[in-house]
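The structure appears right after this line, and notes come after that.
Complex shown without one protein chain; remaining protein chains in place.
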Amino acid sequence: MRGSTRAKWVVSAAVIALAATACGGGGDDDGDNESKGGSEGKNANSAGVVRAYWTDPQNPLEPANTNEVQGGKVMDMIFTKLMEYDPKTGEAFEANAEKITSTDSQTFTVKLKSGWTFADGTPVTAKNYVDAWNYGALLDNAQANAYFFSDIEGYDAVHPEEEGAKATAKTMSGLKVVDESTFTVKLKQKFSTWPKRLGYTAYAPLPDAFFKDKANYLKKPFGNGPYKVDSYTKGQGMKLSVNDKYALEKPKNGGVELKVYTDNTTAYSDLLAGNLDILDGLPASSLQNVETDLNGRYINQPAGILQTVSFPFYDKKWDQKKTLKVRQGLSMAIDRKAITENIFSNTRTPAKDWTSPVLGESGGFSQDMCGEYCEYNPEKAKQLIEEGGGIPGGTVTLTSNVDTGSHKDWMDAVCNSINKVMGSEKACLVKSVGTFGDFRNQAAGHEMSGMFRSGWQMDYPLIDNFLTPLYKTNASSNDGLYSNKEFDKLIDQANAEPDYAKAIKLYQDAEKIVAQEIPAITLWYQNGDAGYSDKVDNVTLDPFSVPVFTDITVKS
Amino acid sequence: MPDQIEKTTPDPVGAAGAITDAAVTGAATAAPKREKARSLGSDAWYDLRRNPVFVISALLILFLVVVSIWPGLFSSTSPNDCDITKSRHTAESGHPFGYNLQGCDVYARTVYGARASVTVGVCVTVGVALLGGILGGLAGFFGGWWDSILSRITDIFFGIPILLGGLVFLSVINSRSIWVVMGFMIALAWPQISRIARGSVISAKQQDYVQAARALGAGTGRIMLRHILPNAVAPVIVVATIALGTFVSLEATLSFLGVGLEAPTVSWGMDISTAAVQYRNAPHMLLYPAGALSITVLAFIMLGDAVRDALDPKLR
């Protein structure tokens, strides 16, 4: 978090993560982005509009309810949060916040920059933040991202967890407005890196208009970000133009048109035909030709997405202790290199740890975490599996939804790889589930009987986001019910540690436990990929694999 | 023929059914009057043996059936023995069709895929013909309330677009074995046959010889089995044979929608749907299974055509 002077080149800051959810893979992930920056606001661009790929978000466009990448794209264009993430390095910096201070890592004082307004001209005040956060946390509103407020004191009163429980308060006691531009946040316990999360979509402010007439607001949402929505036709697309009142640097183009596609293969054809400018998330089938098709107008860079497969420890035959060697063996039976090369044309990189390269070594990423268990070694793999008593039941299934992404292709490849090692055609069987919802019901309902996909797209670029939600006892995305007391303890220590470098070290110690126990086999880091037309320039992706729209220029 | 509509209860939808197959139903009404010596069946068989289209398609189908039952005779490679490092490689010695995305041998998969497609085609057709034939036949024979209720039920199932039903219904199923997929196809495809069967039973019922049998005191069962069944069954056979090809194709489309058969079953439909998006990089992946599918569909449709011509005396 550097000071506001940074805003100048930060300009493009953007980014964001949206993702609350993070699902790995194809279209169901999250991430979002935004950008903008500061100073020269000349928007020379009123000219060109960028035409970009989109699919229709399934939730209404409220910040605390937007947890997938497509809704996140819009959120990041129309909102700028207290913090934003640098699109190149992923580092958090103050955007709408002047500064966020704390003396004890538990109570934070947030001071807003002055002069910021929403697109309707009303000022952005401390109250807009506090109201928005209380709205997002309140149980009655059933917001998808309510979880993100759970560290704040008083959350349990507005959002009890038991089924059928009612909220006993409307606002969180930990949030207090001090004056027009200042508010304080008291957390339940010490959490030194907490302010770095504040670039996540859920923490956006909401204008008074939202609270006055929500239905009307949602038809054409607006915020304090670089763009404003001109028109939104659900199922078809959205047109955004530059928000003249934006406080940081204005976008370098005249606006963005988001076009809804059902199938990204079609979108790719449309890109080739010159009817689309930006397609993020290229169809797997196009990866071989994309360089020549687009004459190099193609981006393939690391993003904060990790693909893993988890084990159902609630199933007796997958006992956490007894099947350790089997899990290690399975991990070694997967030829990650061949799969990423042949199925994904190197838009995935074989994983060496349980985080992501976008964190950087200083952020906790490590090449040595996994060691030999992530190396393909057929003999050793078979030996380990046999020592561990063989694959429970003789067959392991690999389950995922197949309605998005190219999950089916890589699952087939993973199973073939295991089958080859085991010398049996039935050692591993792919089970495809038709819809994402059904898959989630099976995963969250603990109905899996074998391995299942458990990819993760980061919400914000911090190592804890790759560990806590997935492997802590009873965490929200710990669908395999993995549990290790030592791991839990290290995470708690890391959260409370005020020194950033020491905290990272503690997180890594926790990750080492994951590396030994393999509650999930880490497969590969997913890159962000995108292709663009010859009508646009300066196309980049942020660490969330979302295009940095504000930087894109349109050729006249 | 159309006047039957006035004589029977003028049930409109039924009328549609009866007329729909006007071309076909003609067979049932006119055939019995032709020659006394030969029955319709032997007559048709006599014709068929001399029809080159029939001979070719029958041989082709025989071949497909043999491949389905003993695929090992035609390929020594296993369809599930895949080497990803050979992903999308083209033909090489011992692997005449090249490799698919997963590095599996396309020739082996094409050979082994025949079983699923032929099984789906044949079983669904038989299932549909039995279910639709019986329900439609009963509705047509008994008329009245029976007819009204059965016809409404038919309409209910007819009203559900089959792909949509497939998408919804098969998404629910956790294990889509070949039996489940076939069961679903039968459940949504029988109404077509049912309407035809009903129409042809109604028209057979009006025939003089049936009236005569009744007047002579023949019982319901005897009339149904000896007089109506043999004459009403022809249109059902014809439509069913033609529909067989479309069922094979439907299985592929369901795979394309992500709700078709599942591994370890090998099917052309699954392979085509994976290959359809790879046609630029690896056309051979699409060409062979799609070609095999088309030839199979073609064989069954040609057979259906030949059978229709043979059963329809007017076309001789």
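So that you can tell them apart, the chains are marked A and B in the order they are listed, and the count of residues begins at 1 in each.
By definition in this document, contacts are C-beta pairs under 8 Å (C-beta built on N, C-alpha and C of every residue); 3 or more make two chains touch, one makes a residue touch a chain.
Following the convention adopted for this analysis, contacts and distances are computed from a predicted model.
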Can you tell which of "ABC transporter permease", "Nitrite reductase small subunit", "2-oxoisovalerate dehydrogenase subunit alpha" or "Response regulator" UniProt lists for the chain that's not drawn? "ABC transporter permease"
If the full complex is used, which shown chains touch the chain that is missing here? A, B
In the full complex, which of A:D140, A:E387 or A:D499 touches the chain missing from this view? A:D140
Among B:A91, B:V172, B:A212 or B:L225, which one touches the chain that has been omitted from the display? B:V172
Residue touching the undisplayed chain, where the options are A:D104, A:D179 or A:D263: A:D263
Of the candidates B:S194, B:T246, B:T265 or B:N281, the residue in contact with the absent chain is B:T246
Just checking the interface: what residues of chain B touch the absent partner chain? 2-3, 5-6, 10, 12-13, 15-16, 19-23, 26, 148, 152-153, 155-165, 167-169, 171-172, 245-246, 249, 252-253, 256-257, 269, 272-273, 276-277, 279-280, 286, 290, 293-295, 297-298, 301-302, 308, 314-315
Touching residues (missing chain, whole complex) on chain A: 19-24, 28-30, 56-60, 67-68, 139-144, 146-147, 159-165, 215, 218, 233-237, 259-263, 265-267, 269-270, 272-273, 275, 403, 435-438, 440-441, 444, 454-456, 469, 476-477, 479
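Throughout what follows, only the chains that are shown with their structure count from here on.
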Centroid of chain A to centroid of chain B, CA atoms only: how many Å? 48
Please output the residues of chain B touching chain A within their complex, sorted ascending. 78, 80-85, 87-88, 101-104, 167, 170-172, 174-175, 258-259, 262-264, 274, 277-278, 280-281
Taking the touch rule as given, give the residues of chain A at its contact with chain B in the complex, in rising order. 265, 283-285, 288-289, 335, 338-339, 342-343, 402-403, 408-409, 412-413, 415-417, 419-420, 425-426, 429-435, 438
